[in-house]
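Excluded from the complex is one protein chain; the other protein chains are retained at their positions.
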Amino acid sequence: MVIAAMLRKHSADVYVLPNSAEVGSNWRMGMKKLILAAVISAASFGIATAASAGTLDNVKQKGQVVCGANPGTAGFGVPDQQGNWTGLDVEYCRAIAAAVFNDPTKAKFVPLSSKDRFTALASGEVDVLIRNSTWTMSRETTLGIIWAGINYYDGQGFIVNNKLGVKSAKELNGATICVQQGTTTELNVADYFRANKMEYKVVTFGTSEEALKAYDSGRCDSYTTDRSGLAADRLSMTKPDDHTILPEIISKEPLGPVVRQGDDQWLNLVKWVHNALLISEELGVTKANVDEMMKSENPEIKRLLGVEGKFGESLGLSNAWVVQIVKALGNYGEVFDRNVGPSSPLKLVRGSNALWNQGGLQYAPPIR
Amino acid sequence: MIQTRFMRETILPQEAAPHRTSGVLLWVRENLFSSVTNSVLTLLSLWALYATIPGLFQYLIVDAVWSANTGKECLAENVGRPVGVCWAFVTSHMGYFIYGQYPEAEWWRVDLFFAAEALGIVWLLWPNAPYKFAGIIYFFVIFPIIGFVSLTGSTMLGLTPVATNFWGGFLVTIVISTFGIVVSLPVGILLALGRRSDMPIVRLVSVIFIEFVRGVPLITVLFMANVMFPLFLPDGWRPDSLLRVLVGVALFFAAYMAEAVRGGLQAIPRGQYEAAQALGLGYWRMMIKIILPQALKIVIPNIVNNFIGLFKDTTLVAIVGIFDFLKTIQASLADPVWRAAGMPFAAYIFASLVFFVFCYGMARYSMWMEARLDTGKRH
Partner (left out) sequence: MSSQISGSHATAKVVFYNDPKFRSRFAQFVLLVAIGLFAYFAYENTSENLRKRNIAQGFGFWDVEAGFDISQTLIAYSAASSYGRAFWVGLLNTLLVSLVSIFFATILGFIIGILRLSRNWIVSRLAGVYIEVFRNIPLLLILYFWYGAVLGALPEPRDSLAIPGDIWLNNRGLLVPRPLIAGDILYTVAALGIGILGAYILARFARRRQAETGERLPVGWISTALIFGLPLLVYLGVGTPLGFDFPEKGRFNLTGGLNLAPEFVAMVVGLSTYTSAFIAETIRAGVLAVSKGQTEASQALGLSRGQTLRLVVVPQALRVIVPPLNSEYLSLTKNSSLGVSIGYPDLVNVFTGTVLNQTGQAIEMVSVTMLVYLTFSLLTSAFMNWFNRRVALVER
């Protein structure tokens, strides 16, 4: 009561809240006012609205597919200064655009930091999130999102400066480690040091560029993220040759495209775009020979390329959907080579990402 | 008994005043060496100036590298002399800093936007400019439409649409601060009127909004705009990420503008209200014709000061992933071609200069305006 009286007495003063009883409802009332104004100004500015029939219909209506992309991992997703995006994940988005519109350029990329990405997807800001995101159980059960496949099998590793003379992650006891906020890496590194009874100091940054810059300037002894990311990040350091990626893989990081839960049609589409890329490689359909392959007698190829059956229509696409994808981008192997494999600066080996019949884990269910 | 023998009989010519009580020496003595402490402070300051100014001049201008194609070309071992700031880093990224990823062929549209804005600002802030009311209409209605159309594009007019995720750099900083002022000032005026209204519910709502917003940091409002706004809207509505931040910033500053305007409203003597009512004017006509013109005029300095704060705080949008001026500078620091020691210095000094020029200019304007408005009251 004393405080209430006190607050009221000076209600003309700028420092004062009007009345202590109102303070409790302050938040809610302010919020309503905020929403009111937000809606009004949004209406005048124009919101990209769409009937909530389904993501595919929305996408068709908008004339483009909006993808959440990584703004700074070379080989997976990165824009140049003119805004041209490149990378494995980026090409997956283009593949979806090619399947839907027969035009890979109808993909719009929204750069998302790892801490914004799932809320951006869940809130409908992007149609699909392809931003080297790790598939975990809790993310699927609590964030309202679902993975459509695994386009890159990865694992977390460490990078260190050569002059420390560290040869193994087991020697990192007492080290300072830079990580990026809101990632599985942040949790894995805690688990790893706990499990090995080692001490460490963590420095957490909002974005991977900040974390990397801090590591490069010597703030930390080691930087940790997925090993594919480390290979890309190493290239962007002041002196790439001074840094080594340690051999330990401390986690499973299955990365893949993610969609919202509750829209199975869209989930199927994204999932089968991924599978089609794999099957094309498996059957030897490439960007160069796809026209010839249309004449192939192999029933599997016939079904894949829509010469036989109506598999594309069942996804809500045209039956030539795979032809559209492969003509624009090639198969999984070609996309891999161009962005992260031997033809790229990253020079990553296929490893786990080889096809299942070549000793890898990439295995697509058949089209039939 | 008293001897008067020593009395002088001739008048001496007038002598000049002692050096110590006039001219430069007096000034120096009075202002710089009036006491021991003062002398020590003066000497210390002179020493500090001597120690920093020539060095800074050398570092920023004489030794600076003005042209280079990579960061390595700015290093001392490659230039072959001691090097200062690598301005080449700034000049080579200038287009990116100003326009972000806006397509180069369309840069003229951004320039048009800047020019339209400059016209509006000069019109409004130059006290002797003619047609003030038309200026207000231009800045708050016509200019936003011109700006919106020229930046986003329109297929009808043959302008290629440019999505907001291509906008960046100084353009975004200006867009956010402009949107902030164009929306927050009218909303702020409404809130200020609401806070002084006779209607209890209107007053309550205004007070709660103002105090709530002023009690939280801008960054939390931006987080809210970023992660919570989309949840409030029906499924399928997708407010643009830049738009969300614009709304957050505008609402945030509306609360501060409201307080500035309220100060002006309180300063208007009661007689003005009573006279307006005696003339039979209704509430809105009284406010628009009598009270607000007077109140807003006296709070122009406060509004400009608020705007300086808004302009500086636009940098926070970088934290929620919008590529404003500072964020493009940060991002270009990650450019592997330019990664080298000393680049952050060049980048941050450049950014500081830009912000300083704008903010200090506005601050001087506000002081000048304050002095101008004050003349009537001085005795």
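Letters A and B mark the chains in the order given here, with residues in each chain numbered from 1 onward.
The definition used in the following text is that a contact is a pair of C-beta atoms (placed from the backbone, for glycine too) under 8 Å apart; a residue touches a chain by one contact, two chains touch by 3 or more.
What you see is a predicted model; the values in this text were computed from it and never measured.
J.: Given the contact definition stated above, which residue among B:184, B:306 or B:330 touches the chain not shown here?
T.: Of these options, the touching residue for the absent chain is B:330.
J.: Going by the contact rule already stated, which one of B:233, B:247, B:304 or B:331 would touch the omitted chain in the full complex?
T.: B:233
J.: If the hidden chain were put back, which of A:106, A:219, A:302 or A:350 would touch it?
T.: A:219
J.: Can you name the residues of subunit A that touch the chain not displayed here?
T.: So the residues of subunit A touching the unseen chain are 3, 6-7, 9-10, 13-17, 23, 26-29, 31-33, 35-36, 39, 114-115, 118-119, 122-123, 141-145, 164, 174-176, 181-182, 186-187, 189-191, 194, 200-206, 210-211, 213-214, 217-219, 221, 260-262.
J.: Can you list where subunit B touches the absent chain?
T.: 30-32, 34, 38, 41-42, 45-46, 48-49, 198-202, 205, 211-212, 214-220, 223-224, 227-228, 231-235, 308, 312-313, 315-316, 318-319, 326, 330, 333, 341, 344-345, 348, 351-352, 355-356, 359-360, 363
Quick note on the criterion: only the chains that are shown with their structure count from here on.
J.: Going by the contact rule at the top, pick out the subunit A residues touching subunit B in the complex.
T.: 12, 14, 17-18, 22, 25-27, 29-30, 33-35, 37-39, 41-42, 45, 47-52, 58, 71-72, 79, 81-83, 108-113, 116, 119-120, 123-125, 206, 209, 212-213, 216, 235-238
J.: Give every residue of subunit B touching subunit A within the complex, in rising order.
T.: 93, 95-96, 101, 103-104, 148, 163, 165-166, 183, 187, 204-205, 207-209, 211-213, 215, 224-227, 229-241, 243, 246-247, 250-251, 254, 259, 266, 319-321, 330-331, 333-334, 336, 339-341
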